[in-house]
Structure formats: C-alpha cells, structure tokens
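Every protein chain except one is present and positioned as in the full complex.
A, B and C are the chain letters, set down in written order, and residue numbers restart from 1 in every chain.
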Amino acid sequence: MKVRVLAFARVRELLGSAREVELPAGSTAAALWDELAKTCTGLPALAKSTRIARNGHVVNRAEILHEGDEIALLPPAGGG
Amino acid sequence: MKVRVLAFARVRELLGSAREVELPAGSTAAALWDELAKTCTGLPALAKSTRIARNGHVVNRAEILHEGDEIALLPPAGGG
Amino acid sequence: MFAVVSEPIDVAAIAREVRTDACGAVVTFAGVVRERSDDDRPVTGLSYEAHENMAAEEFERIAAEARERFGSCAISVVHRIGDLAVGDVSVAVAVAAPHRSAAFAACEYAIHELKRRAPIWKKEHYTRGDSEWKTNPDRANSP
Partner (left out) sequence: MFAVVSEPIDVAAIAREVRTDACGAVVTFAGVVRERSDDDRPVTGLSYEAHENMAAEEFERIAAEARERFGSCAISVVHRIGDLAVGDVSVAVAVAAPHRSAAFAACEYAIHELKRRAPIWKKEHYTRGDSEWKTNPDRANSP
C-alpha cells in the first residue's frame, strides 16, 4: 500500500515536505517511521519529539495505516 | 468678573452648551451654581450629582473663581 | 494619539500608529453601538458629547498609568462624539507591546478606566422615540 507523508519544520528539512511511501499492508505508524529512518540518518534523534497524525488526527505509533492515508510528521510546534 | 460656563448632557439640556456669566469678583463655584439656578428651575435637582471643573480640573464648591475662567458643569458621565 | 473626534473612527489606522518594530503584539478594542440597550430595548442610535480637552487629558493619564502598570507600550485612545448609528464605532483603544499579556492588560485597563473616568456623555435613543442619558454604574467620583 502507499501512504502520503507530509513533514514539517526540522523533519521537513530532513525528508522534504511531501513524499509517497510504499509499505506492506497493515503496517503501523511505527513501521513507517522506521522505514523513513533507514534512509535518513538525522531522523532517529527526532523520534521522541515528533508526533504522527493520520488523516489530520494525532495517533500513537501502534496505529495501523491504510492505503491512501495522509501521514503528517509533527515536530514540536510554535506558531503565533 | 465674567466666567465662561460649559454644560453637558442633562445640564446642557437645561442651560445650553455654553454661556458667559457675570459674577461679583471673588465669587465661589457655589455662588455661580446658585446664580444659574435662579433662572433654571430644573437645576437644583442636579446639584448633588453635578461636579464642577475650573479650567479643566474638578474643584469643590468653595473654589474661588477668577475672571476668564472656564467652568464646566459635569453630570454623571458614561462614555465608551 | 489621544483624541475626541467627530468623524468615523478608523481602528486600523490607530493600530498602525502604535506599532513599532520592538512590538510583537497589537491589541485593539472597539466599542460599537449595539442594536439593543442593556435592558433589551431596541436602539436607533446614540448621541455622545464630551468635554473634549478634559477627555483627551484623561485618556493620556490613563495611558500613562497603563504603561506604568503593564510595561512599556504605546497606547492610543480615540472617542467619537455626535450622533452615531447602530454599528458605528464610538471608541477605540489600540495598544502595542513587546508581548501579548501586557498588550491585553493595558488595553482592557484603558477602556475600563475611560468608561469610569472620562467626561463623556451618552444618550441612548430608542425606536419608540424616547431617549435616556446613560451613566456608568462604577464611574469615579460618583456622588
């Protein structure tokens, strides 16, 4: 299955703002993170501080992803 | 001596917005009020609620007035 | 800017005027003529009058107090007089400050004190043709 990954701020600087990722069906958010970390040495250091949203809602790492999901990687925010 | 009297709100509706008043030299604010009340039957009822300012500063009724003073009659306010 | 004016108030222009590059927060308050009185009677408009010099001086004193209490910030206060219709802005306060808490606190202080202390009078006109001078219940120096 394919999911669309959006990244922001520090994480965007590492991954680019958007990309498609191919994953085995039934993969979790954690599995997606590990897949991205394989090719991005800076990412593991941000694991603890980065929240993951699936289709606009923050989920935990055990969340099962589905074909076509929009997965957003959200480092600590600070708007205003 | 002459003083210039400015009136506002309820008091203006009785006296008009501005007038010159002739008073004996050394008259007090109280004397001015009494002079105005002579020809204005509605005024005495407003005595307690009306403050008097001399040249922009609120004074008490014993204040001595001087030639050319601007005397403002200030009923209870409520801007905003 | 501390002024009593007869023309419509441009809140945005007042806000622009207080801002400086040192200020991260601009808060404005606009008082607007409502369609209903506090006791829920339909209102056609308000008439305001002021002792213009005394009012402008009071605005300036209030702003100085706000700057003193809440930290350095620029404040403008403008009140309109004359006949206002529903929807017209009667008073505007704009405050710029380095941070938002000071800007909010100073703006709220300024409008509260203005209503309490400024020599400004307001007559409410009702759809039935009657009208009434309104006073601020917690005004200063009330007899």
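The definition used in the following text is that a residue touches a chain if its C-beta (ideal position, glycine included) is under 8 Å from a C-beta of that chain, and two chains touch if they have at least 3 such contacts.
These numbers were taken from a predicted model, which means no experiment stands behind them.
Q: Any idea which chains on screen the missing one touches?
A: A, C
Q: Looking at C:Cys23, C:Ala50, C:Ala63 or C:Ile120, which makes contact with the chain not pictured?
A: In the full complex, the listed residue that touches the missing chain is C:Cys23.
Q: Can you list where subunit C touches the absent chain?
A: Residue positions of subunit C that touch the missing chain: 11-12, 15, 19, 21-36, 86-87, 96, 98, 100, 103-104, 107-108, 111.
Q: When the complex is taken as a whole, what residues of subunit A touch the one chain not shown?
A: With respect to the unshown chain, the touching residues of subunit A are 6, 8-10, 12, 48-49, 51, 53, 56, 58, 72, 74-80.
Note that in this section only the chains that are shown with their structure count from here on.
Q: For subunit A versus subunit B, what separation do you get between their C-alpha means, in angstrom?
A: Computed value for the inter-centroid distance: 75 Å.
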